[in-house]
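Only a single protein chain was left out; the remaining protein chains are all shown in position.
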Amino acid sequence: MAEIILPKINLPEAKVTATAGGAPLIAIEQLSLYYGASKALKNISLNLGEKIVTAFIGPSGCGKSTLLRCLNRMNDLIDNVRIEGAIKIGGHEIYNKDVDVIELRKRVGMVFQKSNPFPKSIYENVAYGLRLHGVKNRSALDEAVEQSLQQSALWDEVKDRLHSSALGLSGGQQQRLCIARAIAIKPEIILMDEPASALDPIATTRIEELILNLKKDFTIVIVTHNMQQAARISDETAFFYIGELVEFGPTTKIFTNPAQKRTEDYVTGRFG
Amino acid sequence: MGIHRGHRARPLEWLAEKFIFLVSLSTILMVFLIFLFVAREALPIFLGQADTALIQKAIPPDQLETLSPAKLQQYLDLTPQQFVTMDRETLKSLMELKQDAQNEIPEKFRNDPDARANTTDWHYLLLPHQWSGYAKPEYIWQPVGQIQKYNIIPLLVGTLKVTLIGLLFAVPLAVGAAIYVSQLARPRVREIVKPTIELLSGIPSVVVGVFALLIMATVLQKIFGYQTRLNAFVAGCALGFAVIPVIFSIAEDALTSVPRAYTQAALALGASRWQTAWQIVLPAALPGVFAATVLGFGRAIGETMIVLMVCSASVMSWNIFDSARSITTTIAAEMAEAVSGGPHYRILFMLGALLFAATFVSNMIGGMVIQRFKLKLEGKR
Partner (left out) sequence: MNTITPPQYLPDNTSDTTRLTRHFRAEKFDFWSFFFSGLTGLATLFILGILAVILTNIVINGWSAISWHFVSTIPKKDFFDASTTGVLPMIVGTTIRVFVMTIFVIPVGVITAIYLTEYAPNTSIITRVIRAAVNNLAGVPSIVFGLFGLGFFINFVGKNMDALLHNPSAVWGQPALIWAALTLAVMTLPVVIVATEESLKAIPPGLREASLALGATKLETIWRIVLPQALPGIMTGGILAVSRAAGEVAPILFTGVAYYMASLPLHVTDQFMDLGYHVFVLATQSPNIEQTRPILYATVLVLLLLTFALNIVAIIIRARMRKKLRALG
């Protein structure tokens, strides 16, 4: 049988290799997660670097979103979930009994697949997290709101209508608003669960540019089912398959010269 | 990173959660309290402690010491709170009063066997009894006079008469209308008719009662030509009106929640809308319609004002064209005249407790049937 010539995925110049920031900010150690009796995550061990973009890729149902939600303990909201193993962020084990989940979520922010702005004004959406943490001074709020909106490349579009309803924005704008809302409280880490999957290609490009910019100040972990997106914006990539971590490494390596056959099959489109 | 503080960091939140939980528990408490405090007033009847015999063995006052406090309290018909506040002298004078009262009983009762009967005893409450001056054993509810008659059978019969007439009137109309609105009419019609019929449930029952009293009674008498203008039949029909919206609402919801797939399959096979509704949808929605009827029954049994305004006399008769008194109207009409703490008062509370038990059971049944029906439609059973 003739060998199929694999199309070359178009990559930008070779990125800085892994762990450019130094020691792992997020260390996942032998993590397993059970929904009732079924094991959704199987013994995951993974170190995520600081101030880089790490992508989780894999076919539907492989557990990448589940793992992401473990990082800010959003899985606590689901009944019947059980965790084995540990996740250490900045050296602290986050599933420890005396960890304050609220504090954790202030340091680890999240952007969701379907944008969910509050039915409030644009200003109030961004200021929500700040108000939660006790910021009352009007000028401090104004400044922080403007800075966040600038950082999420939304300021120019909304600066004249800050007090109109957030629900009047387009899909792409709403998602950028959600990002602004998340970064307003200056978390160290931002988790993104398929942030552009519901958006058109132009809006998607803007989000991707935004992420590349945010990388300077935040550590970003992004789940995506779009391989090309992962190749475009991430520094390191982890490939998951049915609850297991198959391979993890620099993005260039994963996409051009993966060590595992399953990885190669997935990135070349043989399945998934 | 400063994330260590644990749950103890937010005591206010924990407190608020516990408070919310406690407030929610209060609903369970309320149901218990209702039953508890209604039954509490009726307790002496249940325990057989009340004694309404006209002629009682009078205990001479000088035997005050020989009686235990509990017996003395019962003999003098006092509540525990009243008993405690009284001293020996007061108790002695009460005993004297009671002895005098026994001596003042009119001649005609001295030889009457009924005068010695404790009319709150179960036999008298439930079984027919031949009272002095009557030709044969009768069921009589007549709580006034020297010898009070507390047979509750006439009240049960009255309740049943009125409720059954009401349901016979309401169920076909309400279910028929539900079928029409849900399956046969245009969707636009449903939007208008459903809220309008539910408007009927917003009319206070006193208003329906007025209507029944003034208009319906006359109209129905002209149509059917019976003797008593205000009777159980009129009350039953008016009751039916009040109950129609309840049955309609639930039945219509049940019919509408049958999956469209069933209807479309039948229509595609060439069935008419009526055939589809009658042969496919109604059987599928039957549990829901049944539950609607059960809940309507509960509502009908509990209705007070309509029957109160239409009927007045308590007559033991199965004839629907005679007057009737239901349990609810008896309680409503007679409580004001019942001596607080007296046997009449307690029997009225007992009726209330029975009523509560009956509606409790019928509501549980209706609720369970609806639950199972919903699960069945969702494919979980």
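For reference, chains read A and B in written order, and residue numbers begin at 1 within each chain.
Simple rule for what comes next: contacts are C-beta pairs under 8 Å (C-beta built on N, C-alpha and C of every residue); 3 or more make two chains touch, one makes a residue touch a chain.
All of these numbers come straight from a predicted model, not from anything done at the bench.
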Of B:K98, B:H129 or B:R273, which residue touches the hidden chain?
B:R273
Out of B:L67, B:L126 or B:L200, point to the residue that touches the absent chain in the complete complex.
B:L200
Could you list which residues of chain B touch the chain missing from the display?
10, 13, 16-17, 20-21, 23-28, 30-31, 33-34, 37-38, 40-41, 81, 172-174, 176-177, 179-181, 184-185, 193, 196-197, 199-200, 202-211, 213-215, 241, 244, 248, 272-275, 278, 295, 298-299, 301-305, 308-309, 328, 331-332, 335-336, 348-349, 352, 355-356, 359-360, 362-364, 366-367
Missing-chain contacts mapped onto chain A
72, 74, 77, 79, 102-106, 109-110, 112, 114, 116-121, 124-125, 128-129, 132-133, 163-165, 178, 181-182, 185
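Criterion: only the chains that are shown with their structure count from here on.
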Distance in whole angstrom between the CA centres of chain A and chain B is 61
